[in-house]
Structure formats: structure tokens, C-alpha cells
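First the structure, then my questions, so here it is.
Heads up, one of the protein chains got dropped from this complex, but the rest are sitting where they should.
For subunit A:
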Amino acid sequence: MENGKGKRVEAIDDQLQLPESIIQHIQSFLTGKEAASTAVLSKSWYNSWLTRPALDFDERNFQNQNLDPQNDDKFFNFVKRSMERYHGLNLTIESFKLWMNVRDVDSSSLATELIVKAVKMGANGVNLEFSPPISEYILPKELFEAESLVGLSLAGCKIFSGEVMCLRLKSLHLSKVCVEDDMIRDIMLGCPLIENFVLSDCEGFVKVNVSKMVELKRFSVIRHVTNPVVFRSPFIEFEEQSIGSIIDGRPNLSEFRKLSCLFLERVKIGKMLFSDFSNKFPCLEDLTVHHCVGCFIFNISSQSLKYISLAHTRRLEVQLDVPNIRKIKFSGSSIPSLTFITASREWESDIALSCWNYLGVSWLLELKKFLMNLSPSRITLRIELFTENRIDCLPVIQGLSKPILENLILMAHSSSSVSSALLDGIFWSFRPKPLPWKTLLDNVESPEKEVQIRFLLRWQSPENAGPSHGPLV
């Protein structure tokens, strides 16, 4: 049967037979090991696997518990044989994935050989991960000279400065990579089409200028090392000293026009990140600011923002003007203050509080105030209790309105954390919608559990709701 399209289509039986290209596409969704195991299914699956355009070489598949020294050879042999076969058949590939332990000259030269060959075979997606992280392995220069490269993900290696010719690069993900300033600059300038850029725990450079990346849609900076990072629009500076300085530059308003997702974790920020927000980031829909230092009181004003995620252990005070918001997430150990100047009509809040300190009545009142501010939204509240808590007297809050909780989840890490007084306090303060009592006390040990469960069943019955609050149902 002929097919008008110029793709790799073979004759299709009337039976439920799939052509090789589709089989290969399905195999590309499986891990290297699973895909190899499909080779035994049938001849067409076998042949499809032998010429698959998505190569995935993972050394961990060849390591078993025996630590058989022969296993090293098995991986080397398999990989070499595969590459020879592809070379012999003059095949091209679409993507190349490699996980390798590079600890000596042999493995290092094998890795280089593989990468160079993969690039020659036309791979446009390359994903390399080396162990141990930030190994001394230096990537071959051919990688950045590959003009076909569209997606590149690197972990645990070094990049030496060289020519950057991968003009079509759209996605760059660097994790635990060591790269120098001028190479970063060459990449930023040489790859104007980058839409997705992730820098996670990288080192070796001081400045990252993303101002020329006009196509940038998703930008993440994650830093787990203690040196703080200065984010100065449009620059990100990685300071060597422990205290960076924030220079008040006037941002160039034409930058970041397409940025739709910004993720900052443990980065040092300043208040001017949030100034003129709508103009700086006109398309930003997703903003994540987790555990960033330097600024705990700020305003966010944006027409485009739909998803905000904040996290900190210190107390945050945020004023929000976000008419199109769909979801706000917060996670932390201090109850923040989130006030809304504008919000949309229907949105969700997902709050996760971890409690390490003694919880008193004031905590409950503060939590109630916080939740009242979030009231127009559908609130999911997760409280994780790590220490013993005692609440000595119930807060007198009858007759006042109570915030309604869509979902309430309590996780206790010790049986003494969940006292009946605490539960009393919670049920007096908020109005959780009825939820199966099972989910509430999953982590509490059994003798306490029974007491708590009986208590809850008592609460769930309408008679106990009292006249001023209406039924709990």
C-alpha cells in the first residue's frame, strides 16, 4: 500500500500491524532498558529497535550487584557495537541520551567518541549525565559546534570555551556544570532562539546576561550552594562574596517580552525585581520564588500572572494585584501575610505549613487572619506537625465568620503533636468541608488515633456545630 507522504512508511498489513516508524516512536517513550526488552516481541519490533532514532545508553543498566568487573566491558562492547552498526548502515538519529561514570582515561575517551559520533549522526536532542557530579570530564568542542542541536541537557561535566555554532538551540538545561564566563556569554549571544533555560547549581562564572534572549519563555535559576546570587534585571550576577550588592539599574523594557515562566530558588533578589512588573514581564504567567534572600516584603502587580508559588521559612509580607490569578501556592514554616488588592473571581490556594514551634492561641488567630484574606479562593490547607503542641484554652471566636476550607490535611509526626485541644482549636477557627476522617490522621500512632477519631466523629455530627455556626456539613 502506498502512502502519499514522504516518511519512512512501510507496507501496512490489514492486521493490527504498526509500521516501524510508529513502533520506534513508542519505543522512544520507554527507558533504554524497557525499549531493549521489546526487541523480543516480534521481528518488526526487533528491527525497529535495532535502527531506533532515539538512542539511550545508560551504564547503570549494566551494573548488577556482583560488581562484576566484566560488566564494564559489557557496556563498552554494547555501545561500541551499536555505534558501529549505525555507522555501517549510515543511519541518522534524532536524540541521544547518555549516562556514564567517567572516572578514567578509557571511559572519558569513550564518552567523547560517543558524543562526537552522535553529533555526526545528526542528533538534535542531546541529554548527557555524568557521575560523579561535577566530574572532571570535559565535553568535546564538537558538541557546541553542532548546528543541528535543538535541545541540550548537561549534568555533571565541564565546558571549555570554544566556538558556539548551535544557532538553532531552543532548550538548554545545565545542572552541576562548570563553565566559564566567556563561554556563557558566547552561548547567550550565539543562541538567540533559546526558549527554555535552566541553570541549576552551576559554577565557574560570575555573570549571566539574558537580555539578548528575546525568545525566552521559561527561565529557572536554582542554587543550592551558600553563595547568594544577585538578580538584577536583566542581569544575574553570581557574587563570589557572601554578600552581594544590588545596583539600581533602569531595566530595558523590551526584554523578556515572551517570558512566561520564571523560577527562582535560593537566589538573592531585590525589591526592584518586582517594580514595574507588568511592563518588565508582560507575558509572565507562572512565577516561583522559593527561599530567596534579600527581600521579604514586596508587591506583585501583574495582569498576566496565573500561577504564583512562594516558599520561605521566614515571614513573607506580600501584596498582590493579580486580576487573572488561578492558583497561589505557599509553603513554609512562618505564616505569611498575603493581601489582595485585586484577584480573579475564581481561584485556588494551596497552603502547606510545617510547624516546628510551639503552637499557641496566637498562632491559630494568625492562621485564621491569613486564611480570611485568602477566603474568596478555594483553600487547601496542609499542616505538618513536627513537635508536641499544647493549646491551653480555646480562642473565643464564636459569632465571627470563619474561613471555609475546601480541604484540610493534618500530618502529625508524633502522637503527641495532635492533641484534642489543637483539633478543637482548628475546628473552632475554620470551617473545613467534610472530608473522610481517614486522611486526617494517617501518621498518628494507634492508641492516640482512636481517641482522635472518636473526637472527630463527634465533631462531624450536626448537633455539635452549635447555633452560631450552622452545621458543619
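Note that in this section a contact is a pair of C-beta atoms (placed from the backbone, for glycine too) under 8 Å apart; a residue touches a chain by one contact, two chains touch by 3 or more; residues count from 1.
The rule we apply is simple: contacts and distances are computed from a predicted model.
*Asks:* When you check the chain that is not on display against UniProt, which of "Maleylacetoacetate isomerase", "Proteasome subunit beta", "phenylalanine--tRNA ligase" or "SKP1-like protein 19" does it turn out to be?
*Replies:* Matching "Maleylacetoacetate isomerase", "Proteasome subunit beta", "phenylalanine--tRNA ligase" or "SKP1-like protein 19" to the record, the invisible chain is "SKP1-like protein 19".
*Asks:* Just name the one of A:F62, A:Y86, A:W99 or A:F427 that touches the chain not displayed here.
*Replies:* Result: among the candidates, A:F62 touches the missing chain.
*Asks:* If the hidden chain were put back, which of A:A39, A:M83, A:M165 or A:L365 would touch it?
*Replies:* A:A39
*Asks:* Pick from A:F78, A:F296 or A:F386: which residue touches the chain that isn't shown?
*Replies:* Here the residue in touch with the unshown chain is A:F78.
*Asks:* For subunit A, which positions touch the chain that isn't shown here?
*Replies:* Contacting residues on subunit A, toward the hidden partner: 1, 3, 5, 7, 12, 15-16, 18-19, 21-22, 25-30, 33-34, 36-43, 45-46, 61-62, 64, 74, 78, 326.
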